[in-house]
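Only a single protein chain was left out; the remaining protein chains are all shown in position.
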Amino acid sequence: MNERGFRWTAAALKLHAIARVTVRQQLAYKTDFLLRSVFLLFILYVFVQLWTAAYDGDSSRTIAGFTLKQIVWYLAFTEALTMAGPPLGPRIEEEVKSGDIAVKLTKPLSYVGYHYSSYMAEALFRFAVHLAVGSTIAWSTVGAPAFGLGWMGLLTLSLGAVTVAFLLSAVVALLAFWVEETRGMEFVMQKLQFTIGGMLLPIDLMPEWLQRVCAWLPFQAALYFPAGTAVHFQTAVWLKQLGTQAGWIAGLSAAVIWVYRRGVKKLHVNGG
Amino acid sequence: MSTGAECASGSLREDERRTGLGHSAGAALRFLLTCWKVNLASAMEYRLSFVLLAGMMFLNNFIWLFFWHLFFERFPAVQGWELRDVMMLWGISAGGFGWASVLFGNFHRIASIVSSGQLDVYLAQPKPVLLNVLASRMSVTAAGDFVFGVVIYFLAGDLSLRGAMLFVLGLLIAGLLFMAVMVAAGSAAFFVGNSEGLSQQLFNIFLALTTYPSGIFRGFAKLMLFTIVPAGFISYMPIGLLRDFDPAFAAGAIGMTLLFGAAGIGLFRAGLRRYASGNALAMRS
Partner (left out) sequence: MFALRTNGLTKTFRVKRKQPGLAGSFRSLLKPAWEEKEAVRGIDLSVAHGETVAFLGPNGAGKSTTIKMLTGILHPTSGDAEVLGIVPWKDRNRLAFRIGAVFGQKSQLWYHLPPMDTFDLISRVYEMRRSDYLARRDDLIDRFELGPYLHTPVRKLSLGERMRCEIAASMLHRPQLLFLDEPTIGLDPVVKARIRDLIRERNRSEGTTVFLTSHDAGDVESLCSRAVVIHHGGVLLDEPVEKVKREVLSRKTVKLTLSESNGAARLPPIAGTRIVRAEGRRYQLSVDLKRTAIDEVLGQLIGRFGLEDVTVEDPDLEEIIKHIYGMKKETGEAG
């Protein structure tokens, strides 16, 4: 094997090993999973109530291309994705504050790469569980899904969606290298995803002007793309969304790396 | 809703000696005032984050209202609720949660305080335990919630004297109900051990329920909302208290607050006896 091939293999093995150990550690938090699922069930129940009221319980009515059934399944997907993301901000902040970051930085590892690998493993694992939980409630309230290729759209776009979500949180989380408190900014970022990312409301239902704004922001790539495509699959749109996601991933990765490189020079590691 | 400053209650001993050991209302009030002053001073130590966090929470709530704005643009009225009502709902919920968390920031952390053994610190101090626990933390982010509530009132509320008084009453009931429910739920930790996760999730659910119009719920869910998970008494306020004042609803809300308050205090006391007698289960090692 040539030198470059070896480097890539070693890097892939590293990421895989981190992902594996993350999932194993996840399995130690069974109660946490259960509680999260309870909240997911609850909030989806509230959404079903809200949207049923909004549609006056009329299952044949279509608003901006969405039937009640599609809306509920859409929300089950966006919620499953949103609640899949582990708390990256608090983790990095804690590592910086306690000085535990030293343990990671003395290893031949990319700090951002480590967190990406760990985040993806955890998020995809949780997503699978949440998808199952969310599907039960959607199925039992508005009926069975019939999305065909939509499932393929959901799964393919979810990979990129979780990556975009990671990169967005990482940009904010890495600010912990400069400021003591990143929680507030993370909160706002999260709420932006909730609204203009399309978690609470499909972007198609938003006013025209806002749809145009959303088209230029990364948030839609993290939630709206996979969930929207799942309920309304169209090959051309799906391909375009994959392309847009790739673009955002490239741009945001550059931003994360830039912030990290500057931040790590500023780093003030506390503790023993 | 996360960052807080711990009150350095140790410095309060001197006050105590001066006033004697009486748990009179005056002494309790002096104690609270000192606690709040110390909390505020230590919150100020995190200079930048204080302003940032409060501001972020304000913005956070605002973004939610933005969602509702979008929602009502599609559906102008849902079960008789309009955007203005939902704004007032957020005003009351955030405002009530805000003042309660600023002044009594530990009210939703009782389960974790009990199961992590931190309660011993409070037990060692010559102050009413529950009051001491509650007032020992000030939530910085909640200051943003409170300000948000007030701002929303000025944007969407009834600015007459009557309207203002009703709004203040609403805030008062909402905050007290938040505290009462969470003290009752948190005290479960005395009896079942390690219920932190559950208590936290219950809190999230309760909080979320106070931010959705009560009108969307039907049947059993509605019954729950006005009985064992009494979030409905907060989430119906924009209609039942502020828009079309309904004495029966107001009386119900006050009654429920008193009921849960009494239950919370009772459960806490019973739990404390159990804790002190050394029978507390499953303490974290």
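Order as written gives the chain letters A and B; numbering starts at 1 within each chain.
Convention: a contact is a pair of C-beta atoms (placed from the backbone, for glycine too) under 8 Å apart; a residue touches a chain by one contact, two chains touch by 3 or more.
Quick caveat: nothing in here was measured; it's all calculated off a predicted structure.
Residue in contact with the omitted chain (choice from B:M44, B:L155 or B:A262): B:M44. For chain A, the residues touching the absent chain in the complete assembly are 10, 13-14, 16-18, 20-21, 24-25, 28-29, 98-103, 105-110, 265, 267-269, 271-272.
One rule holds in what follows: only the chains that are shown with their structure count from here on.
One simple way to say how far apart two chains are is to compare their mean CA positions; for chain A and chain B this gives 30 Å. Interface of chain A with chain B (complex): residues 31-32, 35-36, 38-39, 42-43, 45-46, 49-50, 52-54, 63-64, 179-181, 183-185, 187-188, 191-192, 194-195, 200-201, 205-207, 210. For chain B in complex with chain A, the residues that touch the partner chain are 2-3, 46, 48-49, 52-53, 55-57, 59-60, 63-64, 66-67, 70-71, 73-75, 78-79, 141, 197-198, 200-201, 204-205, 208-209, 212-213, 215-218, 221.
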